[in-house]
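See below for the structure under consideration.
Omission of a single protein chain aside, the complex is shown with its protein chains in their original locations.
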Amino acid sequence: MSRTPVNRLVDGQSLDQPFRLADKQIRVNRQGGKYLLLKLADRTGTIVAMLWNADDSDYEKIDRGDYVHVLGRTQVHQGTLQIILTGIDPLTDKDEIDPADFDSFDAGAADAALGSIQNILGSLNNDSLRQLGEVFLRDESFLQQLRVASAAVTNHHAYPGGLLRHTADLMEMCQAIGPRYDRVDVDLLLMGAFLHDLGKIHEISPGGELSYTDRGQLVGHIVIGVQMLGTAIAKLEADTGQPFPSELRMQLEHLIVSHHGQLEFGSPRLPATIEAVLLHHVDNLDAKLTSYLSMIESDLTNNENWTNYQPSIGRKLWKKS
Amino acid sequence: MSRTPVNRLVDGQSLDQPFRLADKQIRVNRQGGKYLLLKLADRTGTIVAMLWNADDSDYEKIDRGDYVHVLGRTQVHQGTLQIILTGIDPLTDKDEIDPADFDSFDAGAADAALGSIQNILGSLNNDSLRQLGEVFLRDESFLQQLRVASAAVTNHHAYPGGLLRHTADLMEMCQAIGPRYDRVDVDLLLMGAFLHDLGKIHEISPGGELSYTDRGQLVGHIVIGVQMLGTAIAKLEADTGQPFPSELRMQLEHLIVSHHGQLEFGSPRLPATIEAVLLHHVDNLDAKLTSYLSMIESDLTNNENWTNYQPSIGRKLWKKS
Amino acid sequence: MSRTPVNRLVDGQSLDQPFRLADKQIRVNRQGGKYLLLKLADRTGTIVAMLWNADDSDYEKIDRGDYVHVLGRTQVHQGTLQIILTGIDPLTDKDEIDPADFDSFDAGAADAALGSIQNILGSLNNDSLRQLGEVFLRDESFLQQLRVASAAVTNHHAYPGGLLRHTADLMEMCQAIGPRYDRVDVDLLLMGAFLHDLGKIHEISPGGELSYTDRGQLVGHIVIGVQMLGTAIAKLEADTGQPFPSELRMQLEHLIVSHHGQLEFGSPRLPATIEAVLLHHVDNLDAKLTSYLSMIESDLTNNENWTNYQPSIGRKLWKKS
Amino acid sequence: MSRTPVNRLVDGQSLDQPFRLADKQIRVNRQGGKYLLLKLADRTGTIVAMLWNADDSDYEKIDRGDYVHVLGRTQVHQGTLQIILTGIDPLTDKDEIDPADFDSFDAGAADAALGSIQNILGSLNNDSLRQLGEVFLRDESFLQQLRVASAAVTNHHAYPGGLLRHTADLMEMCQAIGPRYDRVDVDLLLMGAFLHDLGKIHEISPGGELSYTDRGQLVGHIVIGVQMLGTAIAKLEADTGQPFPSELRMQLEHLIVSHHGQLEFGSPRLPATIEAVLLHHVDNLDAKLTSYLSMIESDLTNNENWTNYQPSIGRKLWKKS
Amino acid sequence: MSRTPVNRLVDGQSLDQPFRLADKQIRVNRQGGKYLLLKLADRTGTIVAMLWNADDSDYEKIDRGDYVHVLGRTQVHQGTLQIILTGIDPLTDKDEIDPADFDSFDAGAADAALGSIQNILGSLNNDSLRQLGEVFLRDESFLQQLRVASAAVTNHHAYPGGLLRHTADLMEMCQAIGPRYDRVDVDLLLMGAFLHDLGKIHEISPGGELSYTDRGQLVGHIVIGVQMLGTAIAKLEADTGQPFPSELRMQLEHLIVSHHGQLEFGSPRLPATIEAVLLHHVDNLDAKLTSYLSMIESDLTNNENWTNYQPSIGRKLWKKS
Partner (left out) sequence: MSRTPVNRLVDGQSLDQPFRLADKQIRVNRQGGKYLLLKLADRTGTIVAMLWNADDSDYEKIDRGDYVHVLGRTQVHQGTLQIILTGIDPLTDKDEIDPADFDSFDAGAADAALGSIQNILGSLNNDSLRQLGEVFLRDESFLQQLRVASAAVTNHHAYPGGLLRHTADLMEMCQAIGPRYDRVDVDLLLMGAFLHDLGKIHEISPGGELSYTDRGQLVGHIVIGVQMLGTAIAKLEADTGQPFPSELRMQLEHLIVSHHGQLEFGSPRLPATIEAVLLHHVDNLDAKLTSYLSMIESDLTNNENWTNYQPSIGRKLWKKS
């Protein structure tokens, strides 16, 4: 059964299809009746939906972050499209949804990305770095967390699996570009690309509606990432009985702390090694491209050539392709 | 005969080797005697040199931008290394120098870069773009200018052939990265990479000591580049008798005018197409990497790990590799 | 019949007067009935209006940008004044409106501004510049476009004829101020004032609701202006068989590309000639004064002394005069 | 006898002409001999001069700020032109100098500027403002100070009489431009133009080498100007026995406190009346034009087209006229 | 009777308690009936309230800034809590309210703060400063104004008595910290702390709904404060027949004009004396702490750990204590 994505819905359209439930609230109107105020989502955007004459059991039976199947009709209210629901239920048949519609990696895509990471880390020539990679890759609990982690709460890669995809993409691009420049230690660069955003595993709480953890807000993924590296190195040193090379450790820490490229973007140090400069630029390129593509794809205007004005970047984007 | 590059010179060293003459002045000292105050250069930096007891014929026989052979000895004066010359002559035996020492492309490297550009432009699927490329590549006078053009007066790619190298590198990286992202018209991106800095041919006057032309300072390479594109399109339209697609022309103009990425860096428009966003980021990556590598390579401090503080980027760079 | 301008409307006022229709939409309410959601405008501002129980023919008979005659009554809804319509029709009697109420130049004002421009350009002593002016002034199609062009989409001079008025005002002020300063080439300054914003003819699409063209957004009026100058010079060179002086051309191009005064305002070059510095400051003075006056005149608050806070300039303006 | 201005001096030139003495120091060389280190100035710039083998009487007989007559020869030392003196004496024959060469108003120019100010203030229609002007213009001590005050320590109008010239120019331009715009109270604007910089009389200490007073540095000319206005109003109220209109007083104070246009330029309030907006823009225009012209005129490079890079404005200026 | 503060109200709660009336409007609904749209406030925040079926006498009997007693019930409307009133009356029994709930100083707190100020000023060793303090403290009209003045319109200390509290707190902290640092003239510092914000007495109009006066907007509290100091010094000089030390006066004026610490925050001069630097930092510390505490206390979210995102400071605040 074909499904209309959020950014293709039009006024007056009947709906009988699945969404992800991003938020739910129960409200009382002026006459004292209850209704549900919901947010429904897929990878292309979010839309408000209302279920009039609801009761508490309607509210209880659906959970934030779950897939739901809805019946209803779209309607413009005060210039914004919304959905008036006639029914909503938890999704029972998981085959009904295509994970790609919900910006989640399916298992296959996650396996491919993880495979690429494993290949690259396994092929490093520097023994200390390759062994360090193994510490992470042998840790099943870490791998579980990595597979479901988001790389952001909004904008680019803001979905379960987003961190995995961003990490794999970055490592592959570093593999292609790194050797083009003099003085680049490609092994060091690749391990930096692997490590740079791992702190996001603990910065963003996984689950339906993405949000920052207390630790994420108080400490931030950059410092958490350095702590995770410290734990892994301690484990490796315990395993091997050998100290990890101290200069190499500082280089890896530097790649993590400087990857935002500028102090005002939250890096406590500016990139000062050639690998850190390169990592920052490739990371920035991937973040910007992915973010702009997402603005284009989730744009709701009727204009064929241009998106709405995007305040975060101070411009409209050309969307005709 | 082995040659010591500028950034490897040490105090009290005898010299008998070639340099490029970056500048020359004749001066009178307090006793009324004349001396030459020169700047000698290679790809790793610039050093001041003095020839005491000179006369006008010494000044006349050497020209700015030429290679010279010098005899003399280094000396620290007020904390800075300089050379006290005992002789200086125009270079007679061109075999004495290795062009790579002077950051000039040799003919072979230029041929390779130009060949890469020709291959890429020749393989474009879009007929209008491929034909537009041919207009440029068939223009012998243009090719001559491109081979000797610099991409900057200081910093990265500031040497004859620098524009050719930067253009070829960018096109190759766009070829590798472009197809990784959705919605990218790779042909359009590649033609944009070819065009983006062509205006520098008329912005920077070629020759020994690089400087901006009047037109470069008054109009700038971005607007000059749009004018060059206009001329080429007019030629193509005259050749084919067909109008060049107007939307495609605007897209190309947009790639040129927006490639600095931000208004404060001299782009009159912000990148608004996905190809313009990508081109800006790859251009920026290449400019920054090349510039930072050049700072590392031309650093003169004795410190083994760190360059001097670099005011233009607000930091020292790690130079141990 | 007297007409109440938008910024003088009060709650509970009966209306029987003309407006310009800035926008129209047809909507369906919760009961399934249709209604029109309109924006009505004059030079003092814009107000929302609703026609309940409308049908498709109501929607079809009026066009965006046209004058309409309305019947209805004002009403405050959620803190904002709006109009509940009882009737709306296209304006049949053009005498009913005073163009001055709608910020359009009437024919007389346009003729006067154009006459002033023609006088100034015709009196230039520099032959090349005076002939260049004639190329523009003989081009009937250009003059047609100039008479209806706006100088902006919002803020100052955002109405048909606005570009003409801004251009004439600037030239007159340059004529008064230019000779007060040393080294100013007044002919060059005046031609620069004439040219500086001509690119707006193609940047902004004419018609009822002002908006940017694709070319305007992708290329911008500064680069378009340089292209228009190039076309005019080519025409002049073809007419006279003489090359236009190349340094003079660069000076004119510089006046266009630098007139915003700072890179972050979209000028790819900073003003570097004394004429460019002067042109920028007079342009800025006229833009700011006109814009602030427009904020004062369209202010809707009841406060007698102060306008509302104006976010674009970070302050309230004193409106008591 | 013709005189070479500072910015036209060349290497190896004999000198027998007057300068203004901007600074003097007596120094001891390594051999224990004394010499004078002087700064000589005219309106086009400043140059260092040395008198070898000097004694204390040489030092005593000349005073900072005085005119001196010198004998000597120019010489380039470490890339900078300086003068080696053979004689220096106080100027005895005042006819030897042309005040225009030293950027001082001569008496005639001062009279003309003051006359223009008097005419404008005397013609104001608003009684309170015209009477306020008379309070200032009847105060002989104030007029004395105004005639010799500078409008700046460096840059534009940095010479005795500079404040008078800047004030008169501003008032004349306000008279020409003010009436072009709606809602402008021209009398108020003209009095604001008269008052806006008067605090500089107490901010800058008059005399040869310009410098800030303690009060200038601690309080600044904007607040001092408000204090001067307060004193004048108190005098007027005592004279007339009538209170000065309180709203008019606030408007005048606002014109003074906001005339720098932005907080970061030292205005504690942003221009919020239409007169304040206009005054700021005309003031800025005159300051910028005069300052840029002074950079061009005092430029020392041999380049015929461009000045040196001017760090304070981030660009070179075109000097060919 | 216990009272629920605004930031503790929950959906569906019956109310029978006092508020301060921050604003009132009378409106007409679509059926022509009238209703009151009110804003009710206490120290923890503001909430909208509606009285349906109101008439003009309901509107007349209550005044902005007064305390009112209300009956009604809370309700969520479009995601925001509001109150549907069944009754509202002016408060008749002043004992019903606790001034602390309304962020007003009660008389006792005001007396304590004023007493602290009097003690400190009375203990100054510098005779001129102690006498200057007496001029202020003997002025009954000034003391009346000081007791009811606010220190801001929004954010920190935005309530009658706020200026008194901020002034006393600052003076006490300066007394504790001042002597810790070398070269600090503690008497001067303390008088500066007393004076620094006095201009707010005339910048902000006292009364229920805080707003800026015309003089406040046109001139600002910094310049007004200098004027108040001038008046007090004139009074002191008249009393004593002695001139106030002029350098001391400049120092005091400097403390007032520079206390915002940066030009862009409205100080026309940067702090240049050690007392001015210290005063700025202690003032800033108190302003920021008080402002952040107020954001935490008036936060309405259900989240136990974090406030809502606070746009003015670009972050959420931790509110769990």
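Labels A, B, C, D and E are assigned to the chains in the order they are written; within every chain, residues are numbered from 1.
The rule is short, and it goes like this: contacts are C-beta pairs under 8 Å (C-beta built on N, C-alpha and C of every residue); 3 or more make two chains touch, one makes a residue touch a chain.
Since the structure is predicted, the reported quantities are computational estimates derived from the model, not experimental observations.
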Among the chains presented, those that the missing one touches: A, B, D, E
Touching the absent chain when the full complex is considered, from E:L71, E:L143, E:A158 or E:L317: E:L317
Residue of A:A41, A:L114, A:I204 or A:A272 touching the missing chain in the full complex: A:A272
Residues in subunit D touching the chain absent from view: 25, 27-28, 30, 37, 214, 217-218
Residue ranges of subunit A at the interface with the undisplayed chain: 214-215, 217-220, 222-223, 226-227, 230, 247, 250-251, 253-254, 257, 263-269, 272-273
Residue numbers in subunit B that touch the chain omitted from display: 11-12, 75-77, 79, 84, 305-306, 316, 318
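Going forward, only the chains that are shown with their structure count from here on.
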Duplicate of the D-E contact set - from B-D, B-C or A-B, the pair where over half of the pairs recur: B-C
Reference subunit E; chain at largest CA-centroid distance: B
Rotational angle, Cα trace of subunit C fitted to subunit E, multiple of 5°: 120
Inter-centroid spacing, subunit C versus subunit B (mean Cα positions, whole Å): 43
Euclidean distance of C-alpha centroids - subunit C vs subunit D, Å: 40
Averaged-CA centre spacing for the pair subunit E and subunit B, given as whole angstrom: 60
Junction residues of subunit B, two or more chains touched: 214, 217-218, 272-273
Chain contact topology (line, ring, star, complete or other): other
